[in-house]
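Here the complex is missing one protein chain, while the rest keep their positions.
Chain nomenclature is as follows: A, B and C, assigned in order of appearance, with residue numbering initiated at 1 for each chain independently.
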Amino acid sequence: MKLSPVLAALLLCAAAPGAFAQDTSIKPEKLTIRPHISDGPHLFVLDFGMNGSSPIYVYDTKDFKLEGSIGTGSFGQMLMSPDKKTLYTASDYLSRYTYGTVEAVIHEWDAYTLEKKREFTISPKMAQTISQTSVLNLTSDGDFLLVQNATPATSINVVDLKAGKDLVEIPTPGCWGDYPTLKGNAFTTICGDGKIVKYSFTADGKVADPAKSAQIFDPDKDPIFTHGARAGKDMIYVSYSGHLYAVDGAGDAPVVTKDFAFGEAGWAPSGNALLAYDPAAKLLFVQMHSNPSDGSHKNPAEEIWAVNLETEKVVGRSKANGETGIFLSGGDTPELFGIDYMGGAHRYEIANDGTGKLTLKNSSEHVAIFPTIAATDF
Amino acid sequence: MKLSPVLAALLLCAAAPGAFAQDTSIKPEKLTIRPHISDGPHLFVLDFGMNGSSPIYVYDTKDFKLEGSIGTGSFGQMLMSPDKKTLYTASDYLSRYTYGTVEAVIHEWDAYTLEKKREFTISPKMAQTISQTSVLNLTSDGDFLLVQNATPATSINVVDLKAGKDLVEIPTPGCWGDYPTLKGNAFTTICGDGKIVKYSFTADGKVADPAKSAQIFDPDKDPIFTHGARAGKDMIYVSYSGHLYAVDGAGDAPVVTKDFAFGEAGWAPSGNALLAYDPAAKLLFVQMHSNPSDGSHKNPAEEIWAVNLETEKVVGRSKANGETGIFLSGGDTPELFGIDYMGGAHRYEIANDGTGKLTLKNSSEHVAIFPTIAATDF
Amino acid sequence: MTRIFDRFIKRLEGASEKHLRVSARKLGRRSFIAQAGTVLMGSAVALPVLPFDRRAHAAGTDEGSDPCTYWRHCAIDGFLCEESGGSLTSCPPGSSVSAVSWVGTCNNPEDGKDYLISYNDCCGKPLVPTASYCYMNKGERPGYRMGLYNDVNWCMANTDKGYHCTVSVVMGLAD
Partner (left out) sequence: MTRIFDRFIKRLEGASEKHLRVSARKLGRRSFIAQAGTVLMGSAVALPVLPFDRRAHAAGTDEGSDPCTYWRHCAIDGFLCEESGGSLTSCPPGSSVSAVSWVGTCNNPEDGKDYLISYNDCCGKPLVPTASYCYMNKGERPGYRMGLYNDVNWCMANTDKGYHCTVSVVMGLAD
């Protein structure tokens, strides 16, 4: 099918009224494909689609110039590999777009050429849910993808990346999320009884009995967000009211190593990917909104607070720009990126004085229609 | 899968903090599906989609209130059956939305319940082209659908509706369109050499030799639009410059029964579905724009002219509203509907004094993002 | 050959403004229902001037025109079926009703009572972008309380899983 485009055009020119006069002084231009995005730093933003594709747009971080895009299916989820070379996506394709057979597909995209490296189908039980960090993760050694299912009964699908297929489905009734432990083939999930439960499995698909924590939070009175942030050995969660829990999943069962309220009256956390931990500054960034009320837990951010996990103090408060999610780059001096509920994106510099004060470097008002999740390649 | 929704909700309520207290004085509401659209007249508007679905919106013609919708695939085409009971659509479904296997699908929709009556796949050679009246038609007795193919080599796919599958592919190189003849299993197509060619076939798929007209138009100097309008025994076509051709396809080969220029200096026809013939008033309506130039043949309409085919005169000129297509209802006193390039729709009353003067009755500024074709159910 | 985004989009803009107004109002909402169980640290009531609500202010505050503020929509997340060819309690013609649903507890200002609301998605057809999009989260909980979670496609258990629109059906009194 891949005729030379020039040849093909010439063939079709036979039908054109003006014949093609080759002038030796005029060199025809060469039609090419840009082989890869630029070598600079980029932000990948997923544009959530319920009907049809969830495209991913790739922006130069310095000016938010579009450098390319990737097309995924409906209810798209994405995850950048630790080496920043592979973008994993999980999404659904409906055979008749809004009805018909559902195929849940894992894609591996080259984050530099934006070409598809591989795709394969997994269990269609995959949750059809807003893009979030809790539902698509890699195990510690990168051998397995952990995929949240919901039918609405919940389970975790362990996907063997070497084999390119499902390994085992682990029932996790009443629980949500699949954050991997730092070592081994295991993950923790947050349950409706206020406990966090650890599941371990072997490479051949044997699943150990779940190991439950003590009750950590009260899901009726002060539920925690399912978006967590890894901070060293702990996973950090916050509650609707602004209570923080550090949970160590390394042992037999998850244990809370630290918990404290970091808020103040009139402010509460909110958003989707509302946390980001900066290991360089040792600070947790949290999206906050004022005048909270029942139902305001998804409000756009008015401020972004920096919490020192050692001192358990809010050390800095910065003006936000309506963020629904914040994301940190890697590197020695990470940058913070925000995507806002109006479809824009923002890049912040983090003060290196321990205050976590943010300085807005640049913004774009339109990076996506409904940006839900973002990642950097640096 | 179809649990009672009430039951399902109750099951899930087990997880809710507030228990469900049944008060005998409060009757739970019943969740239903609206069984059909209203009994009044409706306009069906296709919203062309290149990526993803081409939805069809169904509007009450009196106030353009939305009464329902239908989802088709990409590059949607549609055709209302003569009895107004069945809406045929033809569209493509790509297995990965923007790549992968293409399935070309014929749908039969109940135009009253908006339910799918049937669907089946046809040859994926189907043309991926803007919705237009020339590419999807029913033969005179309604037994066969005529579907334009383009790979880009052109052919017509004859689809057997009783069997629900392709009957025969008829090569029509250098030609476009498949308007059925008034009788028999035959259609005419417009060719790049300025001729109109008739193809006949039998119910078991035997195809007779094509029968060519004399040269009718000059495709270099003054091409005709492929959108034609049936007016009694003739199909009416107009050229970019405003020359009209009436072509009778009943005989062995198509013949021009009448041709004349109806325009005037400074005006030319333009648009997609730019013609509509009113058999009650015996008038042809044509979308016109001023100050034509090379490339203006798709301009939105500034005026809609009424041409008397008997007297070969323009008998009325009415202000247009940027229409790209006009469509007539049936009935003793047909109404004219326009869809405009800004996504709006307009309903016009036709004067019954022979002038074809149009009176705008009501409009909607937003019936679709990219309305390409419309049909009425009356 | 591609989509021409135009007037239709104007209407979408309108929907956005509605959504914004809702956000602004929600931030200032007095009705903090203790029963739902969320403990927050404050409930100040002044309408804040937010960095992101400039359009809300610019657009005025005609609450009556915003269908999302209708009491029973207090935990809805979706496009309204009543503007998609259906009604408050009926799916549009030719669609299917979600086999499962999430629930909310909403206060009816007419009688002051709390009602249990079933939010069902209608399924199998494309969403209608001109319909109002409402995003209300009273009593909403994450996926570990699935029956209260609204960031999921509740058409998931149907044969036809495409999201079309959402209805809000009164199930009865909440205690």
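Here is the rule we go by: a residue touches a chain if its C-beta (ideal position, glycine included) is under 8 Å from a C-beta of that chain, and two chains touch if they have at least 3 such contacts.
In this text, all values refer to a predicted model and were calculated from it rather than measured experimentally.
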Option touching the unshown chain, where A:P292, A:G343 or A:G356 are the choices: A:G343
Touching residue (missing chain; options C:P129, C:P142 or C:G172): C:P129
Chain B residues that touch the omitted chain in the full complex: 50-51, 75, 92, 94, 97-100, 102, 127-130, 132, 134, 148, 150-152, 154, 174-177, 189-192, 218-226, 240-242, 263-268, 289-300, 302, 319-322, 340-342
Residue ranges of chain A at the interface with the undisplayed chain: 1-3, 5-6, 8-10, 12-23, 26, 28-37, 48-50, 53, 55, 57-58, 66-71, 109-110, 113-116, 129-130, 341-344, 365-370
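As a working rule, only the chains that are shown with their structure count from here on.
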Distance-maximising chain from chain A - centres being C-alpha averages: B
Centre distance in Å when chain A and chain B are each reduced to the mean of their C-alpha atoms: 43
Contacts with two or more other chains, residues of chain A listed in rising order: 51, 97-99, 152, 174, 192, 220
Chain C, residues touching no fewer than two other chains: 36-37, 100, 124-126, 139, 145-146, 157, 159, 162
